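Below you will find the structure I want to go over with you.
Every protein chain except one is present and positioned as in the full complex.
Take a look at subunit A:
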Amino acid sequence: MATEDARYRQSSQYRLWSFSPSHLQSLREKTNSLAISHISNRLRASSPPVDPLPDFLTPADEALLLNFYIVDLLRAAQFCDLPTEIQATAAIFFRRFYLTNSLMTYPPRALTMTCIFFACKAEGLYYRLQKFADKFPGTTGEEVLAAEFVLCQGLRFAFDVRHPYRALEGAIMELRRLGDFDESRLARAHQRTRDVLKLSPLLTDAYFHYTPSQIMFGALSMADEGLLQRLLRDAFAGKSESAKNQVLDVIQSCRAMLEKEPPERRTSYWDGSGSKETMKPLNKKLRKCRDPDRVDLVALQKARREQALQKAKAKTTTREESDIFGASNGKIEDEEREAKRRRVVGGGDLLGPPL
């Protein structure tokens, strides 16, 4: 098998974030039911207990809302003039996060901001926190950061997302090289495929089921099936027809998935004509059934920090007590550390570390 495939299998996208459809579905169901049982217990335990328990979101509700918020996220990312790849990374981060976390557990609006901010960081574009928060009136830097850690954990610390955009540039170059088509046809297909890739794979589960090249071919097939056929003929020259058909089947199933959310959907989502109205009851439902402890992420983050600090303090106290019997190494170490820290600041070496 091609070594390029072997290499893709090493990527975190394949190792950690690719699933069969049934597996994906079961994960979503588990996430949903865990959240419901957690929140139910919490509500029953509060004083006074919440008696009739609220109506909870179903996995299907969550899926609908998820896409609503991803469209929102893309709009916000576009408003920040972020490159296509970073927009897409943010959207995929969001999608991955809510595979193992429920929308009822962590408020999606806040995570939208965190995903965009962290996607910039992961792609090496250093947006200043304050500048970023200022773009969105009513949002503070603290709010953007509050969920950063939770997000990273939810992403299983896989920060590299493989997108199909460069693959498309490659395919178009390849088609030009073949020289069988006139430029206007290629330009049209190029544009159309790009449009598809900017939305459809982000609003479907394409990234969970298909490789970037399969997604690119699926989108190209939507734009111009003939071009896809031509590329495959070339790629499989001298190979068996069945090998080619196997690949073609996968591409077609990917295409079928992308077609559920064609680029035109963007306007219908954005106008809000259809979507906002359908989403209203769902959002209302969400407001009633969400985890009361995790609505305020800033407070949650503070509590977590404090807990960590208390734990650390408890540790140092015991160490100092034990130091009574020996030299107070602990203190010296701490002073050294402080001194080093000051040097770090002085040297402007704020960034960080090596191994």
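Following the convention adopted for this analysis, a residue touches a chain if its C-beta (ideal position, glycine included) is under 8 Å from a C-beta of that chain, and two chains touch if they have at least 3 such contacts; residues count from 1.
Methods note: contacts and distances are computed from a predicted model.
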Name under which UniProt lists the unshown chain, selected from "Translin", "N(6)-L-threonylcarbamoyladenine synthase", "Light-independent protochlorophyllide reductase subunit B" or "Protein kinase domain-containing protein": "Protein kinase domain-containing protein"
Residue of A:H209, A:R255 or A:K285 in touch with the missing chain, whole complex considered: A:H209
Residue of A:R156, A:R188, A:K260 or A:R287 in touch with the missing chain, whole complex considered: A:R156
Interface with the undisplayed chain - residues on subunit A: 1-2, 4-5, 7-12, 14-21, 23, 27, 30-31, 34-35, 37-38, 41-42, 44-47, 80, 83, 97, 99-102, 105, 117-118, 121-122, 124-129, 131-132, 144-145, 148-150, 152-154, 156-160, 166, 170-171, 174, 209-211, 213-214, 217, 231-232, 235-236, 243, 246-247, 250, 291-294, 296, 299-300, 302-308, 311-312, 333, 337, 340-341, 343-345, 347-355
